[in-house]
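One structure is given below, represented as structure tokens, and several questions about it will come after.
In this view, the complex is presented without one of its protein chains, the others remaining in place.
Right, chain A next:
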């Protein structure tokens, strides 16, 4: 029996990620550099940032997600780099702390509305990223997941519950 599937990162994220020698933890330290074109605003960096320099705000009126990096708070610990699934975060090693830190960097991402309930549930770039990954998969389960990425998890759960109701009704009939 095939016991455990090996743990491998997905194809897109694995590209261009190199382990950094010379650091005991494998984490390079330095001033963070953010690549907006690669960023999908998944908020993994905001969760990894202990100093709270990277923050996420949601502007529901405009339908935007605001990603901010405030170098004033940043401790150059570099923990945002391994957390990033797309390789959008990088550090400039050896860059010192500036006396007058730059203004906070703000990036705006448009939010996607759920096709079923109309609430915001993720950024458009994040959904594109998930779609691109799912299209590489051959399995029918991935195709089904690909077709349902335009719906928020709450609605998916509600549909699943309705399906459970039909399933139970059919079991009673038979």
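Note that in this section a residue touches a chain if its C-beta (ideal position, glycine included) is under 8 Å from a C-beta of that chain, and two chains touch if they have at least 3 such contacts; residues count from 1.
The definition used in the following text is that contacts and distances are computed from a predicted model.
Participant: Mind telling me which option in "Sulfate-binding protein", "ABC transporter permease", "Peptidase C39-like domain-containing protein" or "Fe-S-cluster-containing hydrogenase components 2" is what UniProt lists for the chain we can't see?
Facilitator: UniProt lists the chain that is not shown as "Fe-S-cluster-containing hydrogenase components 2".
Participant: I'm checking contacts with the chain that's been left out. Which of A:28, A:77, A:91 or A:134 qualifies?
Facilitator: Checking each option in A:28, A:77, A:91 or A:134, the one touching the absent chain turns out to be A:134.
Participant: Which residue, A:38, A:107 or A:142, contacts the hidden chain when the whole complex is considered?
Facilitator: Per the contact definition at the top, the residue touching the missing chain is A:142.
Participant: Extract the touching residues of chain A with respect to the undisplayed chain.
Facilitator: Considering the whole complex, chain A reaches the absent chain at 1-10, 12-13, 41-44, 46-49, 52, 54-58, 60, 65, 82-83, 85-86, 111, 114-115, 119-122, 126-127, 129-130, 133-134, 136-150, 152-172, 174.
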